[in-house]
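Data first, discussion second: the structure below is written as structure tokens.
A single protein chain has been removed from this complex, and every other one stays in its place.
Here is subunit A:
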């Protein structure tokens, strides 16, 4: 064989050692693991972005929940003394962005609120503005990505997680809930929570949860953490435990009270104090751990690798219909779009 030919081969594909060679043995310490430290330093310098959306009817405690989650006044509450309360005619989306820092880690947090969702008498298509918003964020990112001269770091405004507040009726999921979650779980990570859970006793809570889980399964709605994206058995184990508890029953509070000599966040009632951070009282700590402490990166990764990619596929496949349809920001359906490579 001509050396030229061989160089072509070598140029295209690096030769891999046969698989039964396995991992190459190192005779001593090299220092490869320092790359972890390097990565940490770099990401801390860059900062993180996290975009979360809260959806639910007014009065379910969304803003309080967000404030409790991030331990600061992130969103203002809808009902404040001295402000006219007006139910908006259509669903409006309000985004608030903050920078929070903890132990040297900077995070740019964007919380998108949806007042007016499900508040009207006729709630048909009230999810359309939301879907449109989410798709627009994907669109923005896609446009930045396709530019010839790209920015060094593409600004990420895509919604990483959508927290859906279920009213604590104690029975089943309402048709509005089902419709919404069904549509949205296809394009974004949906985390359902039972709002104002202090109206349910523990048994009622359990039953409600079971019914909700059954409902979700019956309608094939896959909420976060999705089963399809479990990477290995450890992940699956961890996520299974979480999935048993979905949806989390949460209580939000932003006032501190004195309990047993400690100051805790809670709601004070005549029959006792509901401690928000107490896992026996409500599942707020679990929600917080899921969203922030353990699965934040996972949420972002699934948004980037799965939801954004499927949006991209859809968008790039539709060939001759550049006009976005007016209701939900998606291009018109192209049934026989061919999947040609660029």
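As a convention for this text, a residue touches a chain if its C-beta (ideal position, glycine included) is under 8 Å from a C-beta of that chain, and two chains touch if they have at least 3 such contacts; residues count from 1.
Here is the rule we use: contacts and distances are computed from a predicted model.
**Student:** Suppose you had to identify the omitted chain by its UniProt name; would it be "AP-1 complex subunit gamma", "Myotubularin-related protein 9", "Septin 11" or "General transcription and DNA repair factor IIH helicase subunit XPD"?
**Tutor:** For the chain not displayed, UniProt's protein name is "Septin 11".
**Student:** Provide the residue numbers of subunit A that touch the chain removed from this figure.
**Tutor:** Where subunit A meets the chain not shown: residues 3-4, 6-7, 10-17, 22-36, 38-50, 69-74, 76, 80, 82-84, 86, 88, 90-105, 107-110, 112, 128-129, 132-133, 136, 139-140, 143, 146-157, 231-232, 288-289, 292-298, 300-301, 304-305, 309, 312-313, 316-317, 319-320, 322-324, 326, 329, 339-342.
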